[in-house]
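The complex is shown incomplete by one protein chain, all other protein chains being positioned as in the whole.
Letters A and B mark the chains as written, and numbering starts fresh at 1 in each.
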Amino acid sequence: MISLLWLIPVLPFASALVLMLFGPRFSPRMTAVVGVGSIGLSALITIFVAVSFVSAPPADSSYTQVLWTWINVAGFEPQIGLYLDALSLVMLLVVTFVAFLIHIYSAEFMIADEGYSRFFAYMNLFVASMITLLLGNNLLLLLLGWESVGLCSYLLIGFWYRDPANGLAARKAFIVTRVGDSAMMLGLFLLFTQLGTLRIQDVMQRAAEHWHSGSTYAVVAALLLLGGAVGKSAQLPLQVWLPDAMAGPTPTSALLHAATMVTAGVYLIARTHVLFSLAPAAQFAVAFVGAATLLLAGFSALTQHDIKRVLAYSTVSQIGYMFLALGVGAWQAAMFHFVTHAFFKALLFLGAGVIINALDDEHSIFRMGGLRKEMPVAFWTFLIAGCSLAGLPFITAGFFSKDLIIWEAWSAEQGHPGFWLAGMIGALLTSLYIFRVIFRVFFGPLSTPVTKRPGYRMTVPLLILAFLSIVGGYLKEPLLRFLDLALPQTIEAHASVLTEIRSETIAGAVFLIGVYFAYVFDLQRRSLVDVLVANPTGRLLHEWWFADWGCDWLYDKAFVRPFIWATQINKSDFVDSFYTGIARLAELSYRGLSSTETGRVRWYAAAMAAGSVLFLALVIFL
Amino acid sequence: MELTFYVAAAVAVLATSLMLTRLNVVHALLDLIVSLLGVAVVFYVLGAPFVAALEAIVYAGAIMVLFLFVVMMLNLGRHSAEEERKWLTPGIWAGPVLLAGILLIDVVYLSRGSTAGLGGGAVGPKEVAIALFGPYLIGVELSSMLLLAGLVGAYHVGFRKPEKPEIQHDTYSLERRADTSGDLVLAGTDQPARTP
Partner (left out) sequence: MFSLGLISLLVRRNLIFVLMSLEVMLNAAGLAFVVAGSRWHQADGQVVFMFILAMAAAEVAVGLALVLQIYRRFKSLDVDELSEMRG
């Protein structure tokens, strides 16, 4: 059964191809069947493969299936090979299952759109690329998947291409991730020239043999890979593209920019963990980036009024938690948080989509209200997801995963109290901003009337994800032990002052503080918010955090303007002048030659005479 | 004998140079006739009496006279003399003189080293006639055909249609020509195309 591994990426690829070629001719029902069915089949096969893997574990707890050799030149032989171990299996399960639910949801959500088949084609292509990324056994194949998901992200963000603002957001996403991708490619070049291979397991082995801990090569390679991860996962300093990526359809935001694509960076670092273990400086950088981002994004989320942008910053912040976990060496905790985050973040986005759709494309939370009674399913699922995100103790999955990370930030070998504090403040912010949204949208007076109600295809995925957001927490022990097959165990060092129980208690208290403040500001006395904003410091902070801590402005001034200036200067491309020179030369010779055709007999006679005399003289005297 | 040769040659060259620089056409023609007669004398001295006579009769007698007829007919007169004066600037001689000079040097260079003098027997008309009717018979026939063609051609080209004004077919004025709409059969004629 495990040998069916290759079907998992191939099925979505094939369906994407079919939809691209024949999509416009299919009826909507047929398109939905093909688009959703392929992902469903993939998910089913993944479950079979998982069962097979767990019940009869292969040797060395990893299974490789090589399809063919991709390139073979001078000893450089990357293959199209699939590598399955505990890490990729967990991610595969989550990706296919969540993608399946989101596809069912979008079968109804996008039904009125004229690009229905195009949407499913792109989404299927994305799922296929993501699976390729996860299953690739060498870094080149991973890079292929990496670039393809970037392409699909671009296509899907700019899905409603008639509005130029969407195209702008798509280009911004692509260019910013490109910066990260370039760093990653440099890292791959370094790894190949130093270690002679790109097959991931071989790279890890040879790196451990040749490079000692802290060697420059390891640090540089790890930092370059971190650059790529930062770009794709929208961390500091390349986080600017994710809020704008909300211009795409909601199912896209749910799948790509919450649950799967943005976690590709996390996967990359987890996959190459040996390299990061050899470079403590780089690992510290990972943790630092994670901690800084989670705080920064938390503050920004607090000021947004577009519901999807709040969720976008929340995603950035939560991935910061994952990076923090990776940075302190808590590999399994990061992956556990990935699993739970996929569930509740996808649920949050899908719920937001239901609300936006019901209120006839209204995005601002200040114009929503009182939907608790009107849309009970949406309310309860959103509430469950929000509690999971903020970490409601014991009941929700998010509590277990996030608190594990915060605890490890203190207690792991590379942990630091500063990281623990950042994690706690981040938890407070998370609780604050998500309950701000909940209280604004679902409580209070009804602001915009409800026009459409979701059908069963949209509500059933919500219910399933809500169930998983609660139950997922009980997966903690089995999941962590399973991941030990692929990732090293976290070493606990300073567990003296703070114990895990105490950390969890503080986290629970933080959660309640956040809920309370959100209740006060966003339900009980909403006028307090105006008082805050009227204060000059408050207004300054509000505007600064709203504009993503000025990152957009900074990049515009530092990179975009000089680049545009340089292109303006070289407008009449000096390289072009070589080619226009050739044209000019042809023109000149034409002029010259045509001037000999004067039509005057004496001129022709003179030419003939001169020619023959010269020729004769040559013959006689030479 | 040799003196006659040199004198006649000098006369010929001198007359030709004079011809080059005349302004009046008729004067130039007369110089040319003198030159041709000098060449005829040269031929006689070289021992070719037949061609000497032929040169004098045909070339100087017929062809030049033909020139004179045409010049008289065109009645160029004083107007053309004025034009010639304007055209013959000193600077205009430079290039051609250079070219011809090179040519002259070529010929002199080629002909040096041949030391045969004049004299030897004359080649009389009898031998020429035998050659013409023998090996060169085909040449005779061809030149007769050439003369016939020349005759007919000259007649046709010089023919002047009486009274009726000539239809000037300018190649560049399309409006005067009836449109044949791409009909290759009627293209160039003045008939409009027949509609199919």
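In this text, a contact is a pair of C-beta atoms (placed from the backbone, for glycine too) under 8 Å apart; a residue touches a chain by one contact, two chains touch by 3 or more.
Because the structure is predicted, anything quoted here is derived from the model rather than measured.
Asker: Touch as defined at the start, partner being the missing chain; which of A:A509, A:V531 or A:A605 qualifies?
Answerer: From the options A:A509, A:V531 or A:A605, the contact with the absent chain belongs to A:A605.
Asker: Touching residues of chain B against the unshown chain: what are they?
Answerer: Here the touching residues of chain B are 12-13, 16-17, 19-20, 25, 28-29, 32, 35-36, 39, 42-43, 46-48, 50-51, 54-55, 58-59, 62-63, 66-67, 70-71, 73-74, 76, 80, 83-84, 87-88, 92-93, 95-97, 99-101, 103-104, 107, 114, 116, 118, 120-121, 123, 127-128, 130-132, 136, 139, 143, 146-147, 149-151, 153-158, 160, 171-172.
Asker: Write the list of chain A residues that the hidden chain touches.
Answerer: 594-595, 597-602, 605-606, 609
The definition used in the following text is that only the chains that are shown with their structure count from here on.
Asker: Measuring from the mean C-alpha position of chain A to the mean C-alpha position of chain B, what distance in angstrom results?
Answerer: Each chain reduced to its C-alpha mean, chain A and chain B end up 94 Å apart.
Asker: Along chain A, where are the residues that touch chain B in the complex?
Answerer: 606, 609-610, 613-614, 616-617, 620-621
Asker: Using the touch definition up top, name the residues of chain B that touch chain A in the complex.
Answerer: Interface residues on chain B, with respect to chain A: 95-96, 99, 102-103, 106, 109-110.
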